[in-house]
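Only one protein chain is missing; all other protein chains are in place.
Should a chain be cited, it is by its letter among A, B and C, assigned in written order, with residues numbered from 1 in that chain.
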Amino acid sequence: MSKRLPEGGLFIDRNKPIKFEFNGKKLSGFEGDTLASALLSNDQVLVGRSFKYHRPRGIVASGSEEPNALINLGEKEKFEPNQRATTTELFDGLKAASQNHWPSLNFDIGVVNNYLARFLPAGFYYKMFIHPRPFWKYIYEPFIRQSAGLGRAPSQKDHSQYEHFYAFYDLVIVGGGISGLNAALTAAESGLKILIIEQTPEWGGRCLVDFSTIGDETSAEYVSRLVSELKKFHNVTMRSRMMGAGVYDHGYILGYERLNDHLAEEDGPRHRLWRIRAKQIITATGSIERPISFPSNDIPGVMLASAVRDYAVNFGIATGNKIAVYTNNDDAYRTAITLNEVGVEVPIIVDARKSGGGALAERAKALGIRVENGKAISKVFGKKRVEAISICEHKDSGKGNEKIACDCIAMSGGWSPVVHLYSHCGGKLKWDEKMALFKPDSSAKPTSHDGLPFVTAVGSANGFLLIQEVLKDAREGCLEVVEASGGKVKKESFKLIEQEYENSLEAIWIAPQDADIKKRSKIWLDFQNDVKINDVELAAREGFESVEHTKRYTTLGMATDQGKLSNINGLAILSSSLGKEIPKVGTTTFRPPYTPISLGSIGGSARDDLFQPVRKTPMHDWHENNGAYMEPVGQWRRPFCYPQAEETYAKAVEREINQTRSSLGILDASTLGKLLVTGPDAGKFLDMLYTNMMSTLKIGRCRYGLMCSENGFLIDDGVVARIDDQTWLCHTTTGGADSIHAHMEEWLQTEWWDWKVYVTNVTEQYAQIGVVGPNARKLLEKIGGVDVSREALGFMEWKDGNLGKYDARIFRISFSGELSFEIAVPAKQGLAFWGELIEAGKEFQVMPYGTEALHVMRAEKGFIMIGDETDGTVIPQDLNLDWAISKKKDDYLGKRAQERSFMVNPSRWKLVGLETLDGSVLPDGAYATAEGVNSNGQKSTQGRITSSYFSPTLKRGIAMGLVMNGPDRGGEIIEFPKIDGTVIRAKITSPVFYDPDGEKQNV
Amino acid sequence: MLVFKCPYCGIEADETELSPGGEAHLKRFGPGSSDEELEGYLFNRENPKGVHFERWRHVYGCGKWFHAARCTATLEVFGTYSAQTFGPPKEIIDIIKSKRPGWKWRNLG
Amino acid sequence: MKRYSVFAVAREALRYHQGWGRAWKSPEPKKKYDAIIIGAGGHGLATAYYLGKNHGLKNVAILEKGWLGGGNTGRNTTIIRSNYLQDASAAIYEKARSLYETMSQDLNYNVMFSPRGVMMLAQTQHEIRGYKRTAQANALQGVSTEFISPEKVKSLVPIINIDGPRYPVLGALWQSRGGTARHDAVAWGYARACSDMGMDIIQQCEVTGIRHKNGQVQGVETSKGPIDCQKLGIVVAGHTGVLADMAGFRMPVEAVALQALVSEPIKPCMDVVVMANTVHGYMSQSDKGEMVIGGGADGFNNYTQRGSFHHVEETVRALIETFPIISRLKMLRWWGGIVDMTGDRSPILSKTPVGNIFINCGWGTGGFKAIPGSGWAMAELMAKGHSSLTEEFSLNRFKEGKFIDESVAAGVAH
Partner (left out) sequence: MSDNKNEGVVRSYSGYVKVSEKMKTGMLTVRGDFRSSKFKTSFTKAVGTKLPKDRKLILAKNNVAWMSPDELLILCDYADVSSLSQNLQMELKDQHHMLVNVSDARALFEISGSGSREVIAKLAPVNIATLEIGEIRRTRFSQIAAAFWLTSETSVSVICFSSVADYMFNLLKTSSMPNSKVGDF
């Protein structure tokens, strides 16, 4: 029976009871409890089922290394699967449920796997389910998926807040135990800016539990003195409930702060992810106790000795009525002594060492506890709870000769330093044979941007397990680090703390030593993933010799605890199976995060409105308020069309086009890029950037220009206006505003840095509006102030002036084939100007039109669109744009590339118009087929559609496309198969479908 | 998560304030060059496992391109320098030589 | 070699599985081989396998400096699809996909190919046009894909948010016969089959030099001594540049880090693979229940297998927006691999300037799905000197300007 003791518990407040639910059962605990301690206080030892065999699982540990006690926490939008009960602080109304079973925790059908365990060894699925082929998809895999997985999938959107925080410190200390606190205190007086973080709510780590006194103080007094001394330093920041999640290159460290998980009602952000740059990092992350590998060591009630002690001291809990201790080192004797002190019976201490323990063992014996040296647990009785053990000689095959009743086993197989953070960024480890642990190799620390070490492990994280050595190492390690970061501290002599003599640990990787295969099939290494000793042995036998192979083949260490308890034990079994030494087999690579962190915290505040920036033109809100259907274009949203009432998008587009072509439409063209280029060498520069000659453009005139990449492909187009002697205004596509600006800066800064040219992106300085249609001029004349007559402002000319009360620059350019003006006004005047155009345009039934109408109208005119006619593989020559490529220039970007053999190949596909014989609309992206198949058996093709629309103007489908030798094949009919197998026949025509002589735009 | 000191504004810039621009000190080959020269210029890359000269732009800062010498195997940064050069300056080469004895690059080393 | 089957497992169970032998042998290298493949990843092993199976070339060694399958083969998000736009890509990826369908039976090793379907979301008008074009091309290439409606998307993936305020789902390119496979098993299955044919897989053997004379390959220098060969295949993904340097030629490739991560395992909630290219993220659920998440590659040369955290951040926020229920799941594991990117982001399977040295590299972020097709084609190229599947992927394309650009269907704003 696991229960609350009548008194004690450093962390809990017995005056503050808290109610919670587990699997629908109403239970209570105290403030300060974790969910695990509260469950144990209610004798809820069985908390879940294992991954593969669905075996009953109990709480093993007391911290983040817990492999078993994973629960579904909370409900609805706050539901969270796989939460560790051991790190979940109890709050009023907490609701938890166990996982991975059906129909109930106590009776789980999935346990059938357990009885088949012998047929399901490591990697069984690679050898089975091969035939018949369809069965994998339809039968085996669905079954395996259903029985795998752990927690339930959440069903609702998470509404909690998350945020990020950027911080910069000289020194970050991870771990608020005795090493971390002492290191911080040592460093504090140097004046360095220091952050110390602790993943639990409490400072002090294990020392509170391991020592009743430290020096002249109780351990609690000692810790609180250190904490209050540290708090006096303004250069020291202390954060608890914050885990060091990962160390990355150049001193980057992630801190995962859980702000609200311990509260019933969230108040502010749930998690805050600190993205810290540290000059130096100290990992004082302690160490984790290892289980012992003995038969049936996975039955609920088998726990780590340190955890049993934690529950007794910190939470006032006896994890059993009779607790047997099983150890290979002295530390577990502390558990026995502690239990004895709080009145819990310890029927036996089984010590695997023939020589037994040191001073602590003597104390235990003096307390009357039975101690057996050189023994092993050969069997555990019980299914869902430990009922008894039998013991035998350690150096034996495991015939138990004595049965001892107990309901809990406190085991200790030694300690593993927490080296994760030290290793994340390349820190190397070395094997300490005597203590049987991997510890940081101080000669191969992770290095930073300057090539110098930046992570140092101290204390038990550095492989020191005795308190006086821990303190000495914390201080010395810290002094080294402080010096490395340029701080200075006084090197006072250091008062060592007395510690009782400890006999050394004796590594035992399997107990009893000569356990036979039957027993080895019941010794668990990885409790969650059900990996046993015989699985690792099988992997080794089959040639999975690398630790990475074994891990992947057996799934050892791949569970949610990432092998914190199982890795070293598994490695030892692998190395003995291979007959190699442990360091020769090596460890797996440690990667962030140390323990799992919420995806929400990684995303931070970037969700919903803040997911990605939406760029807005000055008229953006007007469009939304007037029913526009918006389409994302890069980071902008542009109106696709403005549907009225029940109108479909297609009908709206038709209406917009008809109205524009017959009278007047206006377009928000503000997103088009506007780059101002000025300087004595600006003309020369633009001649290199554009395929055309821009230096000869006359002031007041506009020219359509093309830009290519050095690889020859067309990347952007737009109208360039000559502003003055040294200044050009280059219009780009919407997407090109930033990329072409960057392109220009790149060439100016990195190739032609002696050319005198400045570029400024003025895209957002202006609202730009297209006024389009036969009545466009009338509308501008109505507003007045600028002479926009044909004589005063010819086609492809621009002028400045006060149009009404607006500071306007008017470009007489057309992308629709109609009489058209593009008018730029300062952005802050944009909305008013738009409003005035709408108001004054009423007599012409003015309509705003969207991007789709724009696309259709330009296609009717045969104008190309970057991104439609081009796709990164098209050169201007493919689009018959040779007229826009200057023959007079020696060079422009992309010119040489366009001379390569494939670029000048006469069989390239070139731009044509396509008219379907039946008037229908060709499918987007359809290909024209040719005779036969290619060498890979694919249908041969001879062209493809680049743009295809229903033209409301021509009342039929029109398309542009690239066709092999297309321009020479006018009138020829080619075939476009549809996906359904039917074929559409289309005639090759000119791409200009509407007003080929330009009579409309030149009026 | 890299940090580079921008040689133009002196800021210790975070990787997220920068944009990478690939190998440095490529010679442009335009009209008149051979197919091989053009291919080398556009595509062939040193791609060393070790010391690398590369281009970065301080895009969220002063907007300037700069050069960096960095080890691609350890991510150590030997230094940053002006974009307006045809090769790494002597002080950068000296640092690299002292830290990576035996290092070679094109006709250096 | 013992055949794998449910009966074999049952028989072995009776003796506690103590009778299983090595899945592949671990020999010392011979002095000379007909062909050497450098790199025992998926592509290298598959090349060797088809050299033996299709071309009868079995005196073959596969040299691996670490452990077989320890590179990108075991570090990817296991997606298999062939919905490529360009003919050459579609041909080799569809060859690979079809070989995946029967791989478990061919190799007598369950690689858990799961044809659960792959969808690529269209979230802009531009993407709609791009994917419709791909579907048209696929129809002619013999690749079965279709463009589906947002409603169909929702019915296939109930946890998706198709009405996202930022980028609503406007449709998707759907390949129902795409899917996933168990990545490690692909390497292990090929290794076992190669070993069974008598080929030597030599692990922990690093190539330190490549010997050639009069423009013809002679052999390699290794950490286990010199080995001669008639033909040499370099199939080393991220380390292509280093090996090419040994052979004395430069390559149009750059090594960059590509990152991925998985969540803790949960019960099945997503049956297909979803790729959201506008927001840069993709996700599937493994048979173990982990949500497997990937995004774009880092932008700078890097051999450390450690990528930059902000790419993970970008990917995760994209997927939270697409699948709002995942916000309270936790990232369990994160890792990086080194991929080699070519000038047009398509692979290179080619002869090289040195006679009888062949190279297979540049798979960038998409190598896993190609493994059997790549091995099949590379084996044909090495055995016969030409292969219709590799023709377009030759090194010459960079000189001729004949690129295979797959990015054309992805989102470029106009």
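Some points to look at:
Going forward, contacts are C-beta pairs under 8 Å (C-beta built on N, C-alpha and C of every residue); 3 or more make two chains touch, one makes a residue touch a chain.
Since we're looking at a predicted model, the values are computed, not measured.
The chain not shown here is in contact, across the full complex, with A, B. Checked against the hidden chain, the listed residues A:E764, A:E975 or A:D995 yield one contact partner: A:E764. Residue A:R615 is the one among A:R615, A:R701 or A:K987 that touches the chain missing from this view. Between the chain not shown and the residues A:R145, A:H164 or A:R290, the one that touches is A:H164.
Only one of A:G93, A:G215, A:G268 or A:G343 touches the chain withheld from this view, namely A:G268.
Only one of the listed residues, A:R277, A:R334 or A:K1000, touches the absent chain: A:R277.
One chain of the complex is left out; on chain A, the residues touching it are 161, 163-168, 193, 237, 267-269, 272, 275, 277, 605-606, 609-610, 612-617, 636, 676, 678-680, 756, 758, 760, 762-766, 805-806, 826-829, 832. Seen across the whole complex, the unshown chain contacts chain B at 8-12, 14, 16-17, 60-64.
Definition applied: only the chains that are shown with their structure count from here on.
Inter-chain centre distance (chain A to chain B, centres taken as mean C-alpha positions): 29 Å.
Rounded to whole angstrom, the centroid-to-centroid distance between chain B and chain C, based on C-alpha atoms, equals 30 Å. Rounded to a whole number, the gap between the C-alpha centres of chain A and chain C is 22 angstrom.
Residue positions of chain B touching 2 or more other chains, listed in rising order: 1-2, 35, 38, 42, 74-75. Multi-chain contact residues, meaning those touching two or more other chains, occur in chain C at positions 304, 308-309, 399-400. Interface residues of chain C, counted against chain B in their complex, comprise 239-242, 250-255, 299-304, 308-310, 340, 342-343, 398-400. Interface residues of chain B, counted against chain C in their complex, comprise 1-2, 15-16, 19-20, 22-23, 35-36, 38-40, 42-49, 52, 54, 72-75. On the side of chain B, the complex with chain A involves touching residues 1-3, 14, 21, 28-33, 35, 38, 42, 55, 57, 59, 63-65, 71, 74-77, 83-84, 99.
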